[in-house]
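Here the complex is missing a single protein chain, while all its other protein chains stay put.
Let's turn to subunit A:
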Amino acid sequence: MNQDLETLMALERAHILANYTQARPAGSPGDARESADLSLCRLTDHHGFLQEKELPALSPREAKQHRQETRRADKWVKMLGNWDHYGPSEKMRRRLYKGVPPQVRGQVWALLLDIPKVKSTHQGLYEKMKERAQLSCKDIKQIDLDVNRTFRNHIMFQDRYGVRQQALFHVLLAYSVYNPEVGYCQGMSDIVGLLLMFLGEEDAFWALAQLMSLETHAMHGFFAPGFPKLARFQRHHDIIMEKELKGLKKHLDEQGLSAGLYTTKWFLQCFIGRTPIGLTLKLWDAYILDGERVLTAMAYTVLRLHRKHLLKLPLEGLQGFLQDTLAQPWALEDEAVLRHLRASMAHLRRRKCDLPPPAGPEELPKMPLGQEHGSPALTALFLSPTLESLSRADGLASLVPATHTEQPGPLPRQAVIKAEQPLREGRSTQPLAAPLRPGPPGTPVLAQLPQQRCSSLPNLPGHQGGVCRGPVDMALRPQPWAPFPSATARATPVATPQTSPQNVSGSPGMRTPQPRKEDAVGHETPFLPWGLRSSCPCVRLDRPSRDTCGPVQSPQPQGPAHAWAPLTASWMRNVHSPRPLEKSLGPERLWAASTVPCLLTLDFLEDRTPARRYKSLT
């Protein structure tokens, strides 16, 4: 029974991964949009969101804003060029609260979150996490489900299994194994989606990691089971309301609208989906700079600004207003809202209630991040999910000899904050728990295990030479399984840890396990056991999908992910070269892409030299 379950899970995992790793064949939905169809440009708004109706020409006010944005971008470029000087300055803070121009937003976020430094300190770790996640991530189904529901109305994420959806999927997958205490929780996909609008894939991963662990943001507590930080912030929100907006608090209480009903998304996601996207982005600028105090202050600001209106509304009206109406354009300009926000922050600080009491131990990570968790034996099963290996029930048992979880001992460089250590006030870029390098020699490292097994995976298509023993009418015809990206990545010298001089995780003392006898599966033709015919949802690949959405409905791609075409060697080579969206843009599309700032800034971001640690003046 357990074996069946594991087999199903492995099949399901392999199917999901295949969808995200296969190259998009010609004629896939993405292609229509990548052609030089300029009408799409008018359907995409300033932030990259698709609009149902063609956008009117810019109003004088919008035109002015655009000009202003360009002027500001020039100033920001100058500041970014001399970040050591401007980074900690009041000038930068003042400019940031006017809104960071989209052209430079990614760079600014990266520098504020110290990403270049973290990335260089932990070189190779993201790739490692990504690979490990593909083998052992427990949340893969949920992540797949939610990637399909994240910013689908944005040009970057509208294409199912498109380049940016792949990035979103992999970042979430990698983070779920990087920080298994949080794993994946709904709400994180929107955050990563927002980050990916402005940052490259690996930067987005580290941005998420920093947001989760920096003292000033500490989102770990927001998403950890039980949502301890959310409860603390909601209690504090009630205290602020009692102190500052007594009348409104009384009204909300009378109507039965508790803070839990309307502040959950405000706090967990810093207002994503609850305010217009332009304002949300500016709030995120502020949030990335100043951290959690922005959440309490903005919650207060929203209610204070709309107090008079809210006082007139009954429960349904209140909920509708806070849930839906506020996400529509506001009468107040974004800049004015940000001015109110800054004033609120100053006001609450004066009143000594800008932040809730310090976090308890339940909000802090208990285990080091980026560590090894799980059973190597079980992982070995997932490394080679050929149908043959999965189908041999006996073989399955031998592949999983003794499922035991390795408990690596404390590591020398372990930097988990002591639970009783209170959070310090003020900004610091020291993570609560620093991402860790692998342990001392002898520590089991899952990622090291697949080394030899995976190198044989690209040969899988050759395994089909045997005689098909499966019934001819079975639901899943015998075909070699699509390899994991890790498999092909490892087959190339660049991605092999041993050959990468900068790979900090390749501990020299690490023992590379010898391949076991069972590893040598693959000499028989794969087939699916009878029992899986009707009960395995993942193998029914020919099912019409609900996944497509967005204004352009195109037929399902007929590539190997969806059809029964065998995986050829030439096709395999394409697995890792999906056509990047940005490169497919012709010159005539570039002006349109400039309205989607991230497209142009992605490359710009990657090579930033590490900046000096940012220090707040406050």
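By definition in this document, a residue touches a chain if its C-beta (ideal position, glycine included) is under 8 Å from a C-beta of that chain, and two chains touch if they have at least 3 such contacts; residues count from 1.
Criterion: contacts and distances are computed from a predicted model.
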Chain not present in the shown complex, as UniProt names it (candidates "Regulator of g protein signaling", "Proteasome subunit alpha type", "Rab7b" or "Ras-related protein Rab-25"): "Ras-related protein Rab-25"
Option touching the unshown chain, where A:88, A:124, A:273 or A:360 are the choices: A:273
Selected from A:247, A:320 or A:361 as touching the chain missing from the view: A:320
Of A:185, A:337 or A:359, the residue in touch with the unshown chain: A:185
Of A:44, A:134 or A:150, the one touching the omitted chain in the full complex: A:150
Positions on subunit A contacted by the hidden chain, ascending: 142, 145-146, 149-150, 152-153, 185-187, 189-190, 225-227, 230, 254-257, 260-261, 264-265, 268-269, 273, 313-317, 319-320, 323-324, 534-535, 537, 540, 543-544, 546, 549-550
